[in-house]
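Complex shown without one protein chain; remaining protein chains in place.
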Amino acid sequence: MSLKVVDLGVARGGVPVLEGVNFAADPGEAVVLTGPNGVGKTTLLRTLAGLQPPYAGKIILPDAEAIAYAGHADGIKAVLSVRENLSFWARVYGHGDIQPALEGFGLIDLAERPAGNLSAGQKRRLGLARLAVTGRPIWVLDEPTVSLDKQSVAMFGAAVRRHLDGGGTAVIASHIDMGLPVRVIDMTPFRARASVSRQYDEAFL
Amino acid sequence: MIALFLRDIRLAVRAGGGFGLGLAFFLIVIVLVPFAVGPETALLARIAPGILWVGALLACLLSLDRIFALDREDGSLDLIATSPLPLEGVCAMKALSHWVTTGLPLVIAAPVLGLLMSLPSEGYLWLVVSLALGTPALSVIGTFGAALTVGIKRGGLLLSLLVLPLYVPTLIFGAEVARAGATGLAVETQLVLLAAVTCVTMALLPFASAAVLRMNLR
């Protein structure tokens, strides 16, 4: 299950932010994207997740339903318990068993708590535990370690490692070392240059 | 898909407000009408079907912006859109859960409120039938409006502006059934037309809703 990105260009709000991005992520490999804020990491990841079309280039996937996406927001319903939140996603993805995910992210003791009562870090862990129940091979993660303490980062790192060892792939936008063997790609060189085309109007992509 | 439906129902019940709010609003509108037009029974009986329909329509409108806005805020909408669920089905389920939490209670409460409005006894059956047939269309159309305005902050007012003109055919045929029923006239034609409008909206609008939702998530 490898992911390949060819000459990808992405736009935010009608303005190109990144162009000519090329990389591939093979099974068992994690790619970490870095770069200053606003360079377009989130836009790139949303494009990978299929939430928006690329304006140039191609994303080559083994099959259309290969990617599990986790953005800045965790999609947690405050009035549902941790178990209910997780089993909803498990049912959406057609997998019944949420126990391994609860264990993997240290949520066993919190399972019956309403998700609204969790701390920010615990919520984040619940949001990431969702990835484990999707059963999808390619994880696309946007700043997954935000608001996690050191121990939780290690826990998350272990979960990613398990995923990679199982033949999975991950594309992560992050600046924090998760204790994983990763390939780091800096996004800064791919910043879109303001090029003016004589043929067409620059206001209209 | 059923998981999504169950989750939405559960959320509506637990979050409080969402479930009973439309119903309470319906009650208040109906209670206010006699204060405004006078307590004369004959007049109230005459306008009862129409007022009950307008009240139900407004009560439906009240909870529309919750359909997608909450999921958008906490990020679930992105996650649902990247999940294996087809977005068309998601929109249909959202409309269904909106109807179950808003439309269905209105249908059940309408006869009681009809009593307050001194609705003639022939009218009750057709009032309930017309609302039961018409409110699903209101939910489906409302879901389309909610999908259109999901990206807009404080889009509630705009949502009403967009959705209300779309409610015109349903309102006309629905109130026509209730009115004709209350005066003891034949209702078949109106009923068939109301059912037709509801069927067409239910069949087509989820696709439009899904399309605009995709555009909004970009």
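Letters A and B mark the chains in the order given here, with residues in each chain numbered from 1 onward.
The rule is simple: contacts are C-beta pairs under 8 Å (C-beta built on N, C-alpha and C of every residue); 3 or more make two chains touch, one makes a residue touch a chain.
Here is the rule we go by: contacts and distances are computed from a predicted model.
Student: Tell me the UniProt name of the left-out chain, picking from "3-oxoacyl-[acyl-carrier-protein] synthase 2", "Heme exporter protein C", "Branched-chain amino acid transport system ATP-binding protein" or "Peroxiredoxin".
Tutor: "Heme exporter protein C"
Student: Would you mind listing the shown chains in contact with the chain that isn't displayed?
Tutor: Output: missing chain touches A, B.
Student: Have a look at B:47, B:70, B:85 or B:211 and name the one touching the chain we're not showing.
Tutor: Residue touching the absent chain, from the options given: B:211.
Student: Which residue from B:27, B:100, B:172 or B:195 sits in contact with the chain not drawn here?
Tutor: Of the candidates B:27, B:100, B:172 or B:195, B:172 is in touch with the missing chain.
Student: Tell me which of B:23, B:85 or B:162 is the one touching the absent chain.
Tutor: Selected residue, touching the omitted chain: B:162.
Student: Which of B:53, B:99 or B:144 sits in contact with the chain that's absent?
Tutor: B:144
Student: In the complete complex, the non-displayed chain touches which residues of chain B?
Tutor: Touching the chain left out of view, chain B contributes residues 144, 148-149, 151-152, 155, 158, 161-162, 164-166, 168-169, 172-173, 176, 190, 193, 197, 204-205, 208, 211-212, 215-216, 218.
Student: Mind listing the chain A residues that contact the chain we can't see here?
Tutor: 13-15, 17, 194, 200-204
Criterion: only the chains that are shown with their structure count from here on.
Student: So in the complex, which bits of chain B are touching chain A?
Tutor: Contacts found on chain B: 2-4, 7, 10-11, 14-15, 71, 73-85, 217-218.
Student: What does chain A use to touch chain B in their complex?
Tutor: Going by the criterion above, the answer is residues 46, 49-53, 65, 67-77, 79-80, 84, 88-89, 91-94, 130, 134.
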